[in-house]
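Provided herewith is a single structure, encoded as structure tokens, for subsequent inquiry.
Here the complex is missing a single protein chain, while all its other protein chains stay put.
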Amino acid sequence: MGVNTFGTRFCLTTFGESHGEAIGGVIDGCPSGVPVDFKMIEDELRRRKTAQDTTSSQRNEPDKVIFLSGIYEGMTLGTPIAFIIKNEDAKSSDYDNIKDIYRPSHADYTYYQKYGLRDHRGGGRSSARTLLPCVVAGAIAKQILHSININIKSFVTQIGEERSDSFSMEEIQEILQKVKDRHDTVGAIVRVEVDNVEIGLGEPHFKKLQAALAEAMFSINAVKGFEYGEGFKAASMYGSQCNDLFVRDENGCIKTETNHSGGIQGGISNGEKIYFNVAFKPIPTIMQTQKTVNKEGEEVTYNVEGRHDVCVVPRVLPIVEAMTAIAIMDMELYRF
Amino acid sequence: MGVNTFGTRFCLTTFGESHGEAIGGVIDGCPSGVPVDFKMIEDELRRRKTAQDTTSSQRNEPDKVIFLSGIYEGMTLGTPIAFIIKNEDAKSSDYDNIKDIYRPSHADYTYYQKYGLRDHRGGGRSSARTLLPCVVAGAIAKQILHSININIKSFVTQIGEERSDSFSMEEIQEILQKVKDRHDTVGAIVRVEVDNVEIGLGEPHFKKLQAALAEAMFSINAVKGFEYGEGFKAASMYGSQCNDLFVRDENGCIKTETNHSGGIQGGISNGEKIYFNVAFKPIPTIMQTQKTVNKEGEEVTYNVEGRHDVCVVPRVLPIVEAMTAIAIMDMELYRF
Amino acid sequence: MGVNTFGTRFCLTTFGESHGEAIGGVIDGCPSGVPVDFKMIEDELRRRKTAQDTTSSQRNEPDKVIFLSGIYEGMTLGTPIAFIIKNEDAKSSDYDNIKDIYRPSHADYTYYQKYGLRDHRGGGRSSARTLLPCVVAGAIAKQILHSININIKSFVTQIGEERSDSFSMEEIQEILQKVKDRHDTVGAIVRVEVDNVEIGLGEPHFKKLQAALAEAMFSINAVKGFEYGEGFKAASMYGSQCNDLFVRDENGCIKTETNHSGGIQGGISNGEKIYFNVAFKPIPTIMQTQKTVNKEGEEVTYNVEGRHDVCVVPRVLPIVEAMTAIAIMDMELYRF
Partner (left out) sequence: MGVNTFGTRFCLTTFGESHGEAIGGVIDGCPSGVPVDFKMIEDELRRRKTAQDTTSSQRNEPDKVIFLSGIYEGMTLGTPIAFIIKNEDAKSSDYDNIKDIYRPSHADYTYYQKYGLRDHRGGGRSSARTLLPCVVAGAIAKQILHSININIKSFVTQIGEERSDSFSMEEIQEILQKVKDRHDTVGAIVRVEVDNVEIGLGEPHFKKLQAALAEAMFSINAVKGFEYGEGFKAASMYGSQCNDLFVRDENGCIKTETNHSGGIQGGISNGEKIYFNVAFKPIPTIMQTQKTVNKEGEEVTYNVEGRHDVCVVPRVLPIVEAMTAIAIMDMELYRF
């Protein structure tokens, strides 16, 4: 299987460099006869684009999705759904000064060592822009999951040292503005909740539901940690605190009294809410002079130009949700 | 690909229920001409078995590995390496009382709902015993990695509320004994370090090295969290703190001044030490009366019999290392 | 995916060398709750073993299957079904004289060049004996297919120059005895028919049903050709002769008037009988002195000892049917 494909039944193959002709993807395995809501797909892309205001990258491309195949008269055909987003507003010359430099904590150095060459413009294949095709495929996955009542939500729960279960967009902007004023960037934590996944999703040994979700989350640039249920906190707990006791609810159905497990037991969904946290490092591009080395191995200093976010949130939320939707959709196709 | 296979080039397929005829595995993709150190494999199994003393499960089977194929005159043939470990000391009758009961925070309920039947004896397929084949395959992977200078180490860094970077085995036993005296179990954190991975391991988009490692770790029972490099702590950091600046070392080689990245940038190893943390929940089997429900959906109480650990550590260490070795070995075969 | 695995949903991984400890397989993806008819599995192995009499290899092992996992109280668990067949009657010393010789039209030379070493005993991994695990897995696949009314039959239609649509076993033995008397071996053609496959099996582009069947057949040693429907004869036909016209049958159902297509159109089953032919070359081990070279590259002569068939038929029939069953079962799990 190609290394640019995620999933084995609902398969997304992505392609594209940030300043190449286009980025895009191919979804193979989408069931036939699904009506596609194109407006919802654009809305998801817009969420990713316009979430931030003064603190986010200003690149102005329309991010218009063009579907090439797999959909006829608004319905999926069961054949591969290919789509592209053109790279129209790319200012490649902004990146001329990094052509021969390895930016700190970026992928420049490792790409160059791995491949022997790279498309440096805009970060090439390692640009966060290359996750846009995930948003498109995730939107389609969300639509199908929604039709079986599964909903995916995500929230910012931490930005730098600030923690809250109910950040408003104003509070987020305020925190980010302070970071911007320092000419710095900052990390964050995102919480995801998935409702109404029926019992039985996930495979027990090597395709555990948590393994699929973790793989999905670590496919997103800048993710450094993933935990589900009590996560790292579970390490501090006793079994008598952490166990979820089974009880009958008012309808005679089996439920757990608590949900420390995060909706997954033995790698398989148990019908409770699935929830997990994803930790992001600060964006490595900061508006400060940093030292680094160039391709000749000489130590140089490096100053950023161009357009750059100060934090992955809130723009990363639709990407996190999209990868969650793709992973869950893929696992749903394992049921028979 | 089967859901009981891990890896796509160094592929381990495992099989077996805890009290069935045997557990075992098949390694497909192991290079030919590798001399196999059988004693080292047994040592790894012994580490897993005898790590604990009074606080661990007393099951007494020899865990003797029988190799069936793929090795001839002590050398790998390049053909599939199959091996089994017989389940000789299984006391299935110990489990009669749980035949119709869903043990809290175990996989009984989800398995039963998923498959419509299960082998309840000893936890069946969801028993931690079914990870033994990973230890065997991991030992072979370790031997190959060792020949290219890659070493994998793991440490306990937290048990319940107790944290240390240098627990002695006595301290661990002491902590666990206290938990045992409470008739309870407890969670833990394990830190893994991998030295001397050369630059270029990992694929940049969907087979990022961290995604492969996370998938490997979440294949281990009771794992609730995974973080690499600064992990969740990175969420609290500024970019200016978290970036790893490139410098020249005394030999003129490019290095990073710090290693907040945990040896991975853009999904690809950068030549620095790879390190990550894995969080485990408390073992769900506690020596206390718990309420639960049975297959008929009736609320019942449940008392544990049989032999049970109070914590996954230290016995889980060889399993953690083994899955790390398998994941890294698999990715090594992607280089060309 | 490992190169010793066939199928992606009903996955069979096989292992074993002819004179190693055991051969065997792991079936991953078999649905749960299937009752297993063990006697039928043994019958299939017996068909493969005793089909021939004086003209076939005399190796006398019982070919007793030992199931290790995945079945509990006679029912499949949905977990991997592992099984082994021990290599008990192997007379490895029979093969001492070929240790350093490349037998003509065998795999000795290519294996040695590919892997740098080999287990020469009995042909090692390239022995036809290593197809026995396919018979076991195929028997289970057949049982499941039978429950949905799909039946697979195979016939010998050609041995050497002799052709017939209705060879009796006596005629076959007679032909083979004549070949044996010449101290020679001979090729053959087998025809396979699959009844009652419902419309819609097979994927239209790269997992066409005929591609899956061809891949399955070419996994069998000594197969040199595969054709379905009119096959090579279609090359000589006009469209007006070869087209299958659609008509309504007496029940108002759509049928084709003829079945030149062999039950597959556009890569997808159309509900008609699926049929195909498989050509086998003569077994390369002949009771005559042949010239060849040894590992040092010296030209030598070579005389066969040991036990050897004169033709793959009729013993190959259960293998052909088994691989057909596995391929079809695998594709059935693609429907949803």
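A few points about this structure:
Labels A, B and C are assigned to the chains in the order they are written; within every chain, residues are numbered from 1.
As a convention for this text, a contact is a pair of C-beta atoms (placed from the backbone, for glycine too) under 8 Å apart; a residue touches a chain by one contact, two chains touch by 3 or more.
Quantities reported herein were computed from a predicted structural model and do not represent experimental measurements.
Listed residues C:T14, C:S69, C:N87 or C:Q173: the one in touch with the omitted chain is C:T14. In the full complex, chain A touches the hidden chain at residues 1-5, 8, 11, 13-17, 20-24, 26, 28-29, 32-33, 66-70, 72, 75, 77-82, 84, 114-119, 124-125.
In the full complex, chain C touches the hidden chain at residues 1, 3-6, 8, 14, 102, 104-111, 113-114, 125-126, 130, 158-161, 179, 182, 184-189, 199-200, 203-208, 210-212, 214-215, 217-219, 221, 223-232, 234-248, 252-254, 256, 260-262, 265-270, 277, 279-286, 288, 290-293, 297-299, 334.
The rule we apply is simple: only the chains that are shown with their structure count from here on.
The busiest chain interface, judged by C-beta pairs in contact, is A-B. The centroid of the Cα atoms in chain A and the matching centroid in chain C are 45 Å apart. Rounded to whole angstrom, the centroid-to-centroid distance between chain B and chain C, based on C-alpha atoms, equals 38 Å. Averaged Cα coordinates give chain A a centre that lies 26 Å from the centre of chain B.
The residues of chain C that reach two or more other chains are 1, 8, 79, listed in rising order.
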